[in-house]
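All protein chains but one are shown at their positions in the complex.
Note that the chains are named A and B in the order they appear, and that numbering of residues resets to 1 at the start of each chain.
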Amino acid sequence: MALADRDPVLRIPFWRNVKTIGILAQIVFVAVIALGVFVLVTNTLNALGRANLPADFSWLGSRAGIPIAETPIPYTPNDPYWRALLIGFLNTLKIAGIGVILASLIGIAVGVMRLASNWLVRSIATVYIELLRNIPLAVQIVFWYTAVLLPIPPRINNPIEIPGGLYLSNVGLAFPFLYPTYRFGAWVPWLVLAVVVAVVGVVWRRRLAQRSERPVRVWPLPLVALAAIAAGGYYVASLDRTLPDGLAVDFTIDRGRGVVYRDLDGNGVRGPRDPLMPFASTIVRIAEAELTASTQNITESGQLVRSTFRFPMILERNVEAAVVDFGDPEEAAERGFAIHFTRFPSRGVVYVDRDGDGEFTPGEESDAETGIGYGGVRLVMTVVGYERHIVADRDGQVRTPAFSPSGTVRSAEVAPALNPFSVFGGAAAAESRDDIVPLEADVELLPAGPLVLSRVHVPVSSYEGGMRLTVNYLALLLALVVYTSAFIGEIVRGGIQAVAKGQREAALALGLSPSQTFSLVVFPQALRIVLPPVISQYLNLTKNSSLAPLAGYGELFVIATIVQNQTGASVPVALLLIASYLLISFVFAFVLNIVNDRLALVER
Amino acid sequence: MPDTAPAAVRADAPTDGQPIIEIEGLNKWFGEFHVLRDISLSVNKGEVVVVIGPSGSGKSTLIRCINHLEEHQQGRIVVDGTELTDDVRNIDQVRRETGMVFQSFNLFPHLTVLENITLAPIRVRKWKKSKAEERARFFLDKVGIPEQALKFPGQLSGGQQQRVAIARALTMGPKVMLFDEPTSALDPEVIGEVLEVMVALAQEGMTMIVVTHEMGFAREVGDRVIFMDQGQIVEVGTPEHFFLAPREERTKAFLSKIL
Partner (left out) sequence: MFEVIPPRPAPAGVAGIGGWIRRNLFSSPANTLLTVVTGLFVGYVVIAVVAWALFDASWGQVWANQRLFAVYRYPADLLWRPMAVLAAMMALIGVMGGAGRSNEILRGLFWSLVGFVAVVTVIAILFWPSARVLWTGVLAASVVGYALGAARPALVRALPWAWAAWLFLGFFLLYGVTPGSGLLRIVPARDWGGFMLTLILFTGIVPSFPLGVALALGRRSKLPAIKYTCIAFIEIVRGAPLIMWLFVASLLLPLFLNTDPNNLPAILRAYVAITLFSAAYMAENVRGGLQSVPRGQTEAARALGLGGWLTTSLIVLPQALRAVIPAIVGQAIGLFKDTSLVFIVGLADFFRVTEIVANQPASLRVTGGVKLELYLFVALIYFFFAYRMSIASRQLEKQLGVGTR
């Protein structure tokens, strides 16, 4: 045989050999890349050395001194840099988590609207989607923040009350929230048990469903068991009415502040090592005390508000009696002043009843000739039987208005000049008079269940209690949600339309109603098409939250820029940022892979 | 090869001819899967070899090895005196000398028929554009569709597309033509027009290796028929031998199913 006899060609020049060409190319490529990296790294090290900038991460432990308005976990400016960055990361998750849910809901609604049979509804959805998708997110964020949320809602001292105990103002939104107390630990085993039982239940029902001839509903029973065990556990945990050892409160009544703590060393005084107790339930009782305020003429939300007084907010249900009177009754009588409450007893105006109808008529709160309001009129509120249920905040703080001893104002009048100390501090002036009721507070610590409902309270110009979302958060959230929902809406529409027409027709032909057809046949199939691109929209939303500097919300990127600015640690901060975002992206990619696998499984 | 292994069937060309393709002890694996097992085959100049066999028998892989679209792991392949080794120059040389026609045509959809045909002559053979176009028109004429030169492949029927593909391969002036199931993707009514072109080509003395299920073509034009199964050559013979008196049981079973 000719071929078998001939020798094979063994020597091939390496530059023509398929096998070695590849290796050669890679060596050259890697060499070029390595050279480039080497040059850049050398340059960077030289530059860092010259400018004396930190190139390591040792600064992470030093004091940050960065004030952050919104912190999901306790934080003070005294905390180190790493904690500030951690807060930023958590804030990113906080806005992304909520944003993803809201964007999905709105997106699905818009996507379904896009396919409505009603032309008008369809068109609204189309305009919504096209408009929002084609305007930069940056413009939208600034629009919501500076053009809508900052100017339009009322000021914090006059917030909109939304039914359910929510308050909205230009500072943000506050709403009642359930917080875990010191008793929460007693509930945890029950929760674990509930979840375990539910999981076992689901597995058992699944098996049953596979074996049984008759249809078996998998989910209801385990879910009922879950709820029942959790509820029972809550009840059992609440039965223990004892307080933790050494639970104590340190309340300074004339400052209106207290701190709940655990007196571990048992010396009866709050020492530096005694831990603060967050979310403790307390009742503050004050027999008699008074507050003072002066009327003001101010501009608010573009409107001039005249002769207005505002005490710290006292709700009628919290007092046995509250009386508001002029600080100087004789002068008030002389000038014919009367008081009109817009919200008894804390808010109102001072007016002169010019038309004599015994009631406040708009216009009477300002001088007839000059049109100027009556400013600086002092008022005193005397409160009897103040009793309020207050849930301590995350730092164990309990706050009430800063009361003065009852009768202080009268006694101050005899002083030659208005001495602020005598009004607010009370003690010095108060001792000289007999009719001053000594200021005493009785703070009772209540036994708590595993969770406690913290309500919102608006004393004067801030929110207390509940959960508070800053206007910065709201603006960014609104913009992200609205922007992303437009993209999700378009994906949902595409997904529903992509479900073959035949599927719909087959379902209708089987006698399913149009709504059954949609929910049982079309939607499940559309979900499969829609889910992967929607997940990547979730990732986009998360990454887009880095536009937070435009709304002043302290998420990861914003905190990182501040940290870089303070420390000059450009390279470490850049590395941290890149690593954080990569981590987030990888988590999303991981979820996406799982979803894709499951969807592929369903397909089979 | 260990002595205990069964000896592979050889498909050597008649000794009176001049061998243009020589394959010796060819083995190939896809991962763990042994697709080609000890294939030895030679083809003489002007010979038409038809390869038949059930799907998955390795017949397509075999002819794809001949122009190195698939890399073989053991054995030797020599085409027109050039051995297929890791040498890039040899691979290019062999590809220039072998034309290939695919089951799914693989015309370039973004180029016109004429551009499809002239692309390789201009770029590889470095012909002038005018010469390339002249040759292209000649072969288009030959496959019977001179009027379609300026259309895009998407505008042609399957049969026309396959004929363009044949013209494209021929214009390079190959010494060997490889056909990988050229009619399998075609509608029954247009198979004939493609086969006609192939028959004419065979009669002009082109060396051809044809993987096909068209037994009529095999019987009519084939000089030799090779039956493959499970990556091996099972039986070799003239069409007469094959269709009238096959030796192996496996061959008989296969032929009884498709004839």
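Here, a contact is a pair of C-beta atoms (placed from the backbone, for glycine too) under 8 Å apart; a residue touches a chain by one contact, two chains touch by 3 or more.
For clarity, every value in this text was computed on a predicted model and none was experimentally measured.
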Would you mind listing the shown chains in contact with the chain that isn't displayed? A, B
Considering the whole complex, which of B:P14, B:G81 or B:P109 touches the chain not shown? B:P109
If I consider the whole complex, including the chain that's not displayed, which of A:P13, A:P72, A:G97 or A:P151 touches that chain? A:P151
Which of A:L48, A:V112 or A:L453 sits in contact with the chain that's absent? A:L48
Contacts of chain B with the absent chain, listed as residue ranges: 67, 69, 92, 95-96, 98-100, 102, 104, 106-110, 119-120, 123-124, 152-155, 165, 168-169, 172
When the complex is taken as a whole, what residues of chain A touch the one chain not shown? 22, 25-26, 29-30, 33, 40, 43-44, 46-48, 50, 117-121, 124, 130-131, 133-140, 142-143, 146-147, 151, 302, 543-544, 546-547, 549-550, 557, 561, 564, 570-571, 573-574, 577-578, 581-582, 584-586
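Here is the rule we go by: only the chains that are shown with their structure count from here on.
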Indicate the whole-number Å distance between the mean C-alpha point of chain A and the mean C-alpha point of chain B. 70
Which residues of chain B touch chain A once you look at their complex with the stated criterion? 12, 19, 22-24, 42, 76, 78, 83, 85-91
Chain A residues touching chain B - in the complex, by the definition given at the top: 1-4, 8-9, 12-13, 16-21
